[in-house]
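All protein chains but one are shown at their positions in the complex.
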Amino acid sequence: MLVEVLSSVFNLQIVFFIIVGVFTGICIGALPGLTATMGVALVLPLTFGMDAIPGILLLIGVYVGAIYGGSISAILLRTPGTPAAAATILDGYEFSKRGESGRALGISTVSSFVGGVVSVIALWLISPQLAKLALRFSAPEFFLLAIFGLSIIASISGNSLSKGVLCGALGITLSFIGIDSITGYPRFVFNNINLLSGMSFIPVMIGLFAMSQAFTTIETIFTPDQVTQKISKVWPSKSDWKVIMRQGPISGVIGTIIGIIPGAGAEIGAFVSYGQAKKTSRHPELFGTGIPEGIAAPEAGNNGVTGGALIPMLTMGVPGDAVAAILIGALTVQGLQPGPLLFTEHTTLVYSIFLGMFIANVTMLVLGLSSLKLFVKVLSVPKGILTPMIFILCVVGSYAINTNFFDVGVMLFFGIVGYFMQKADVSVSPAVLGLILGPMAESNFRRALLMSEGSYSIFFSSPIAWIFLLLTIVTLVGPTIGEMARKKRQS
Amino acid sequence: MKKILVTLLLLSLTFGAVFAQGVGEASADTYPSGPVSVIVPYAAGGGTDLIARALVDAAKGNFPKNITVENRTGGGGAVGMSYGANAKPDGSVITMITVELVTLPHTGTGAGLYYDQFEPIMMLNSAYSAITVKADSPYNTLNEFLDAAKTKNMRVGNSGVGAIWHLAAAGLAKTAGVNFNHIPFDGAAPAITSLLGGHIDAITVSYAEVDSQVRAGNLKVLAVLAPERISATPDIPTAKELGYDVAIGTWRGFGVPKNTPKAIVDKIYSFFSVAAQSPGFIQYMANTNNIIDVLDGAEYGKKLAVDNAMFKALIDELGLKQQ
Partner (left out) sequence: MKKANFVVSGIFAAFALAIIIIAKGYPPSNHGVPGPGMFPIIIAVLILVSALVLFIKTLKMPVTSDTKIDLKSRSILNVYISMGGLILYTALLPTIGFVTSTSVMLSLYIKWFSHRPWWKTILIAVLFTLGIYLLFGTVLNVPMRFGIIF
């Protein structure tokens, strides 16, 4: 087994694809407006013609690279390259103001690596165990897990819960289109053969994330691009190393846990890690003034999500975040169904993913410390040329998935919808959660009742079901109780 | 207004795709005078796609102007097969047809598809349903299982409502005079997982799909719904031997649009039947647990008609017809 895994990963072709993936990922992440989700969605069609292991590792490389790459523009331009890097701005840009952007980028690189490695170790230790436990999951447990994931919408919608719910419900509604998986009844297809098998997930994602963002870029297409300062001395100093080594592993673990929760992605991982570091710090007042902890925590946190998100994806076929949802698509295209069977029938593949992901993190560290100047150059590609090219990539990407022009229309439609949603301050992330978890909730709810012949007691019949029930209640009610407690203390 | 525009746009896209086909000359002597495409109605990388690609790879020497595989997915196979059925009848577009060709029209989700739109060239492979239970299940034979089903409501998992393995379970129940509680899953793998976890009583997916779990000692196969024993597993009885005359399975083959000149059909058959005997293809099929089962156009055409009638009756009985 070990020999097979080593030989399947350590060959020139695979390592080459990992390096290409990480490199592309860092470039995509560094460019404001190109997110990790979009990067992985756009690279996905390239893997159709490839074998499973290099294909998946290429995508994982893009994922890992993009989550890290977002910090480059966060630190240098005060614009997060990906939403995951939004928390990095708080302290990162302060470094640049002092002319220490090299130091900030060095801290970010090493912290991302630490967070990523922690998550890969967690992935490697937890998934095989969870895969065994996953056999205990039946329809009621999957239903409650999906509901728990959907309850996360409440905590990611920020100031407007009703908009978050609207958007999540929109995602669920899209998932109704097509043949009903329990009765075979065609729903909302309006006699259109293209709608029979349902909305294609990837074109919707490309539209909502990539195309809508490209439209937003058009608004400022004629304002000159920002100029970045020169960077020097990336290698962290001794005292910075100390900070990274103290904060990195903790934030990595936090990120991994956030990643495991279905639906919660890297941006939440970064903010929670930042909050935790600030709360437990001896000098919380210094956060926001440009201290190393302020970069180490969110960067280790968001890269910690990468491995965590793969845990439920590989073991149960439940995506930990939007990128993991695309990776499920990538595996299915290869004829591989994520789930516990993957661990018994494709063991080599699973462990190759673990090892390949570790190599991706090492590649990220090496590229980050050695070639930062190159990535900063990417930031100077004029958006007037880049944006039209993104248009083409969106069109070709959504066509290539099913070689169906209908999907191109779907992509464009959701690009326009997504643009106006952003205008009305409606975040598109809950829609993705709804699109992924909605059908999982619905089909398993009805499948459970089919199995129990209509008896609702099946939803309370196992400890796993109870755990998810409690977690859901805590997620929904927790913030309100916390709020009340805080108000009480204040008064 | 915007809605109308979008609708128009979508319509034009759909029609555009239908009319945008390669051009080729319809003459048997010079066939193939242009590039030929093989339409696979399922996603790239899936079981059907890989078999099509393996065969095309073995046959490509006969197509000097290039032969390519095109995946046109959607509608559970209806999109790709409809596309292939409406192509020019000159052999430039060959379609991989699957058992869904004779099931989808009866569930009302075939979008006008019917098997007689195709001129069958040859059947390439087949896979029959295997009645599989957990290794520690109290039932050791099909008869024990079906006897128990008379009093107990057996939960039988399948790979999707109206899919071939659902019909297989229904066909067995009908022959045996029992009722199953059919539990549909999204594909075979989740059904197998659920059986392994002990949440359902049996599954009816193909033998190839449960092979590794049977070898690992986690599952056992009570019988296969095949006309005769499968050569890879000679010790598993068929349902027919046990007194239940039912054989249901999936198959894959090739077809061209109706009215394609007979000479071209024969030429494609000769190319493909030779390719199906090539060592590379045989090796590939053996590695992937697939069974090569070649029928010529005439035999295949008969099978299409027989299966079509059988599935029509089953689907009507199950109440799976929509609208």
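Letters are used for the chains, namely A and B, taken in the order the chains are written, and counting of residues starts over at 1 for each.
As a working rule, contacts are C-beta pairs under 8 Å (C-beta built on N, C-alpha and C of every residue); 3 or more make two chains touch, one makes a residue touch a chain.
What you see is a predicted model, and the numbers here were worked out from it, not measured in a lab.
When the omitted chain is restored, the residue from A:6, A:125 or A:221 that touches it is A:221.
Contact with the chain not shown here comes from a single listed residue; of A:79, A:155, A:183 or A:281, that residue is A:183.
Checked against the hidden chain, the listed residues A:196, A:231, A:395 or A:436 yield one contact partner: A:395.
Here the missing chain is touched by one residue of A:379, A:412, A:435 or A:471, and it is A:412.
Residues 5, 9, 12-13, 16-17, 19-20, 22, 37, 68-70 are the ones on subunit B that touch the missing chain. With the whole complex as reference, residues 45-46, 48-49, 160, 162-163, 165-166, 169-170, 172-173, 176, 180, 182-183, 185, 187-188, 215-216, 218-222, 382-385, 387-389, 391-393, 395-396, 399-400, 403, 405, 408-409, 412, 416, 419, 423-426, 438, 442, 445-446, 449-450, 453-455 of subunit A touch the missing chain.
To be clear about the criterion, only the chains that are shown with their structure count from here on.
Here the CA centre of subunit A is 36 Å from the CA centre of subunit B.
Across the complex, subunit A is touched by residues 6, 9-10, 13-14, 16-17, 43-47, 50, 70-76, 78-79, 82, 107-109, 111, 153, 155, 160-162, 181, 183-187, 189-190, 192-194, 196-197, 199-200, 212-213, 216, 320, 322-323 of subunit B.
Note for the complex: subunit A touches subunit B at residues 48-49, 134-139, 179-186, 193-194, 196-197, 317, 332-335, 337, 339-341, 344-345, 402-406, 408-409, 412-413, 443, 447, 450-451, 453.
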